[in-house]
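Every protein chain except one is present and positioned as in the full complex.
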């Protein structure tokens, strides 16, 4: 029977999965991506378009997020789309564009992998492999990614409990990959004024229960451009180790998620605000 | 059919209720409580015990939150409890204790009203009438409170959409009471690692759609003491106009919500952190 | 930590509230309304309009549901409406219309009470007092209804757990009223293809945990006329002791919930199907 007086006094659970639990590495995990340290005092910003659409779109967007202060470029070459008739991504051609954008800007690259058969290929091009929300419990993919040589950005399932999320990360660690970054990206609730409900409570809960770095994706989490900067500030205040954000050089022409993508100038202005909040909580934003 | 690319570009709805909608008062409503201006540049802190339990408990707690920097004392004399066998509050005796605590500390007082027949009585003692989450759609109570002479703190229903919440506030305004403060306090979702899911997205959504001040209650929203300070910081970064928090001079002896109540010293330390975040977003904490 | 293998083997909880728990009356409670026994082998049908709108509307609808096989007439005189500008019900005039409809048709009457100050009045006119979903945790109302001389139909809150629901019923029993009928009416979930998600699992769960009769309201539960008859059949197969349904003589002119109200002829056809399902599970539909 539920009582009014909640009895939870601590979040430390002795049965949290053994490799990811906080006590397994009390000092915290730092994931090093080409010298960018994720999980330390510095906050790392990852930004870019939802999908890689063209050489121009990617390069222009990459330059602008680099100028604004991002350290890592995001962009999907393989896209999970609700409808089979939506743009499915450029595939290997998209990965090659990401590689060229990296060479031009100096940004590292994070890109999604959806299929066990793609892991090797994506790992050749990307610096971080992203496993998306819909694949958080794709166990064969987790096992394959657990054997990969690149760090993994594992997004929380939109309907996954924290317990399930930690277990999904445990799949990666128990298969050998200790370079794992978590990312809250919104959960599904009854509320429909936002696309998802970005669950910032997950940040301190995860920080208490696991040693892995925790990022937030306010773009998918809200689905609404005018909320992204505000929720990004709140994420940093709540202790996030970094942010993953969608920026597009021409959002109104985006093939995917245009309405939640920031304009480059918005991104730049937001970054100035983020730096102030970071300082207020004793941190700084990583500068390339 | 849902599409991957969300089409919400603006939150302004032309059919939001006419009195609460942002365009009805673009400059924003400021609720004045004994000179404390809620909804302006200053952030207002309300703190105190869940329930009024005794003269000593209330006075000691009130003094400590005053010392820590709160401007308004919270404390329930009439308590909504899941079980009929739980402590139901001290009733009128509790209101009298609140009055004495106000006299001693100079803090203004917010206290809950649950019944249409209590509105007049509570309004004689409290400076702000609180309508709790479970009564957000208690329409007779909203009508009665709409005719009261005191400001109303209307908490969001744990199951209420933003649309329903704005309509509940509209009941108050359309019955004559324009001194209304909103308060996000956590919604019910599938996630059980926190007592509720504190929905910070609601802050910018509400600020865009209505002119009313928006507070956050991170104590009920999380139900876990060790998360309160972090979520309080995030709330301020997200634009909250104030916070409502539970503090108890001896949480382990509390008759209600002890595990989410801060110790007085925790409250004081948190306040220092909150001041820094407030400055980072261009605001300050109100000082009595 | 959640495990894949769910360990719930029984639903009997030793800490269920003491008066409502199954073991307090293993043979089950039968609520007698003018000789109609709710909670026994016979299934009881309650039907009528969402709101009492006019003498003609009520009488015509009452006659048709009586002809179709209903035993009890539903109809709201006091209406909880999301917006203050929606039709709020005819109040006492509506109660008088209900009394006349009862005299004309021989149907007993169930009608909603929303305010502690209305309990006595509604109890003079109605045979069963309904407490609606939004008031399931309106504790002063529960206490007042617990002292009333008429049976109570307590609807499940749209966001209430079974634990909370049983505790709300305990308020009624512990204040003296043992004539309590429960009613599942849909819960709030992420799914938006129906207005709410009618939770039929609640029927066997409640039947195992409490001795009180359990009804289902498929009209509010789905919000869609074309689903009502199907979900009514499923409710009976799942063990419901009765149904509460909206029927309107002219749904397209209804002031409230028209799109979920059945046409009288649909109601009659559905009743024939319900009789067959009732027999298949060893029960019959009560005939006046």
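As written, the chain order gives the labels A, B and C, with residue 1 at the start of each chain.
Assume a contact is a pair of C-beta atoms (placed from the backbone, for glycine too) under 8 Å apart; a residue touches a chain by one contact, two chains touch by 3 or more.
What you see is a predicted model, and the numbers here were worked out from it, not measured in a lab.
J.: Pick from C:23, C:259 or C:284: which residue touches the chain that isn't shown?
T.: Considering the complete complex, C:259 is the one touching the chain left out.
J.: So which of C:23, C:54, C:149 or C:201 would be touching the chain we can't see?
T.: Among C:23, C:54, C:149 or C:201, only C:201 touches the chain that is not shown.
J.: With the full complex in mind, choose from C:24, C:234 or C:269 the residue touching the hidden chain.
T.: Of the listed residues, the one touching the omitted chain is C:234.
J.: Determine which one of B:60, B:99 or B:164 touches the chain that has been left out.
T.: B:164
J.: Which parts of chain C are in contact with the chain that was left out?
T.: 1-11, 81-83, 86, 159, 161-163, 187, 189-195, 197-205, 208, 221-227, 230-231, 233-239, 254-260, 273, 276-277, 279-281
J.: List every residue of chain B that touches the chain not included in the displayed model.
T.: Considering the whole complex, chain B reaches the absent chain at 1-2, 13, 15-17, 161, 163-164, 167, 188-190, 192.
J.: To test your reading of the contact rule: which positions on chain A touch the chain that is missing from view?
T.: 17, 80-85, 114-118, 134-135, 137-140, 157-159, 163-164, 167, 170-171, 174-175, 188
Definition applied: only the chains that are shown with their structure count from here on.
J.: Where is the C-beta contact count highest, in terms of which two chains?
T.: Highest contact count belongs to chains A-B.
J.: Can you check how far apart chain B and chain C are, centre to centre, with Cα atoms defining each centre and the answer in Å?
T.: Distance between chain centres: 34 Å.
J.: Touching two or more other chains, which residues of chain C qualify?
T.: Residues 17, 159, 163-164, 167, 188.
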